[in-house]
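The complex is shown incomplete by one protein chain, all other protein chains being positioned as in the whole.
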Amino acid sequence: MSETAVVSVTVKKMLDFAIDGVAMQAEDGQTVIEAARANGVNIPHFCWHPQLSVPGNCRICMVEIEQESGDPWFDIACNMPVTAGMHVLTNTEMIKTLRQDTMQFITLNHPVDCGICNKSGECMLQDYHYELNGAASRSRDPKTHATKFFPLSDRIMLDNERCIMCTLCVRFTNEVSGSKALGAVNRGDHALIRPAEDADFNLDVYSDNVIDLCPVGALLSTELLDHARVWYLESTRSVCPGCERGCSIDVWHRKHEWKLNALDPRMNTRIDRVTPHENPEVNGLWVCNKARDLAHLFERPRAEQAMQRGVAADLAVATTTAAQLIGAARKPVAIVSSWGSNEELSAFHAAFGAKVPGFVKADHLPLAGEIIEDHLLIKPDKNPNRKAALALYPALPERVSDALPADMDVVLVWGEGFDSALIPSGAKVIRLCSYAHADNAGADVFIPISVQTERSGHYTNFAGVVTAFNACFPVKPSIAHAEALFAALSADITAGSSA
Amino acid sequence: MTGLVQRLIPEFEVWKRRYPAGFEGSLSIPALRRIQEERGYIADEDIADLTAYLGVPRTQIDEVVAFYTQFTRKPLGTHHIQVCHNVSCSMRGAEGLVKHLSARLGIKPGETTTDGQFTLTTVECLASCGTAPMMMVGDAFFENLTPASVDALLTELTGSAL
Partner (left out) sequence: MSIVATELSGTKFFMNFPVTDTSHTLAEYRTRFGYQALEKALREMSPTDVTKEVAAAGLLGHGGAAFPAGRKWGVVKLGDGEPHYVCMNADEGEPGTFKDRWLMECVPHMALEGLIIGSYALQGRHAFIYIRGEFDLAYRRMAEAIEEAYAAGLLGENILGTGYSLDVVLYRGAGSYVCGEASAMLASLEGKKGWPRNRPPRLTVKGLYQKPTVVNNVETLVNVPVILRLGAVEFKKVGTPKSPGTQMISISGHIAKPGVYEVEYGYLWTKFIYEDCGGIQNGKALKCIIPGGVSTKILNASEIEGVTLDHNSAVAAGSQLGSGGMIAVAEGTCMVRLAQVIQRFYHHESCGQCTPCREGMGWMERILNRIVAGGGRPEDIDRLYQISQANDGTTICSLGDSAGYACSAIMDHYREEFEYYITNGRSMYDGNLTVEDPFASALVGVAS
């Protein structure tokens, strides 16, 4: 008797339809705009978003449906279910006229702020104006006015004159972040986006996503206001180190060809902003505000000078000294960083192996008031790569003294978040850290190491997903890359010493 | 929770009985009307308390109070005079009626008399076109108005001729 494997497959019902004469298929239940997008056709839209409810208020996505009777029928594509045999036309003279009319309405009272508006260069209104309107306003009456510089929260500035009432921000807080902190008050052209009056929007840790969502320059980061023109910037794909989810992000920084010569050179190597990078496996389309604030994290005062007992030393000399100390150690211990990349951890393990027992610490703990975990993205472990580190080494126990025997003679501390006072006074301390810390000067050998933005590598998140980050800034010559450093530090171990 | 909403909750609970289950949010508009009936306007604490009682997002109440013409966040005069200035009423003297009231009260539409007695506003169609020109004072309709009937009403409301 033969065995036949029965495979049950859910077949989605597909519908045949056409856009501008090109035959294609839609899933039964999709709207025209969804089906178009799935087939690589972009129908202009402001208020529609693939992951939010459909308000159908901007009216720019109008399409024409061919009828056998000849009379044209038009309606918004975002709320139009595809029917079998539907013939959608996106570029007829009528649709062009409708789109131009819609653009005339949207820009009727929109202030011509482009010259001073942060959204300039990545503004959908600008793009569609040129593409779909291309004409001056038909109105010769003064524009109406509304509030400018309204603090939607401490982090976000709202300009009501620029707002086109697409309600993407409102729907985001209702349907994604769940804070439900934004609404639309008043009627007609007096309508305004406003936060709930009990200031809940400050508590929404996903608030800054509305800045990306806003198709115009109505919602802007207060901190980054007038910070840089977007066309001077470029983005590098990276991973947020704020927690073990490791959201995919884009780190924006000044393009090399637009570097500033006359001002502070640090402006050429700073993070100008952070935006989410779409990653369906990890964070979808969003990041939390901690990712937005990464500049504060990465641009804390850096350690740039190797030292021996607080005295400046040459990097090579300090490395050699440290290697000698490790080589001569009888009972060395390593405190392993949970911020090391997969590559750095491999190099560490290859260099020290079982010869130096290691314990993984949490470089960062949740700050007072920080959300530990939530329904959306935030995970409890505030370190990007502890999972990968724990695959190689055990965790540092609660009682640190359980891991640090009183007779240990050399302690290698890699990264932040370890109090040197826990080290027995007789032991030598080798400290590798990126940031200026009071403990750095007290180490027998201190070597500054690079941060994530100065190298490429990978993190493994809480679910085992491995994501790459890329270098966007050069590293100073006085700072070492930990990956290469570990080999150098272990040079003397192989010469016969053992625990 | 402060006094007013707390005090009105037993009434709201009675109203709820006629609604289907899950319709709690619907009570927002009737509740706000009741609150304004008592206080004369809707105070910030009323919005906070009502939000808590109904379990709806705060923004829903903020939006409702701002959207509907009949709700006010600020106290109005003792007598709120609302004159219809829509088509049929304008065709039977509404504009003159407004001017007449402005002259008698010394205020323009949108303003309140300094003694707090009267607020004058213009409103849209009140479905009283057949008896135009007309106005609402508080809840009551006053129709087929003439200068004499308006003056008589003002006298009655203030207890003295204006």
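Lettered A and B in written order, each chain numbered from 1.
Convention: a residue touches a chain if its C-beta (ideal position, glycine included) is under 8 Å from a C-beta of that chain, and two chains touch if they have at least 3 such contacts.
It should be emphasised that the depicted structure is a prediction, and the values quoted were computed from it without experimental measurement.
S.K.: Which of these touches the unseen chain: A:141, A:226 or A:398?
M.R.: The one listed residue touching the chain not shown is A:141.
S.K.: Pick out which of B:64, B:81, B:107 or B:120 touches the chain that's been left out of the picture.
M.R.: Checking the options B:64, B:81, B:107 or B:120, the one contacting the hidden chain is B:64.
S.K.: Of A:63, A:156 or A:184, which sits in contact with the chain we cannot see?
M.R.: Per the contact definition at the top, the residue touching the missing chain is A:184.
S.K.: Touching the absent chain: which residues on chain B qualify?
M.R.: 18-20, 22-23, 25-30, 32-33, 54, 56, 60, 63-64, 66-71, 85-88, 90-93, 95-97, 99-100, 103, 123-133, 136, 139-141, 143-147
S.K.: Could I get the residues of chain A that touch the absent chain, sorted low to high?
M.R.: Spelled out for chain A, the touching residues are 54-60, 62, 74, 76, 79, 81, 98, 101-102, 104-106, 108-109, 138-141, 144, 164-165, 184, 186-191.
What we mean here is this: only the chains that are shown with their structure count from here on.
S.K.: So what's the Cα centroid distance for chain A and chain B, whole Å?
M.R.: It comes to 49 Å between the two C-alpha centres.
S.K.: In the complex formed with chain B, which residues of chain A make contact?
M.R.: 170, 174, 180-187, 194-198, 200
S.K.: Which residues of chain B touch chain A once you look at their complex with the stated criterion?
M.R.: 44, 47-48, 57-60, 62-63, 66-67
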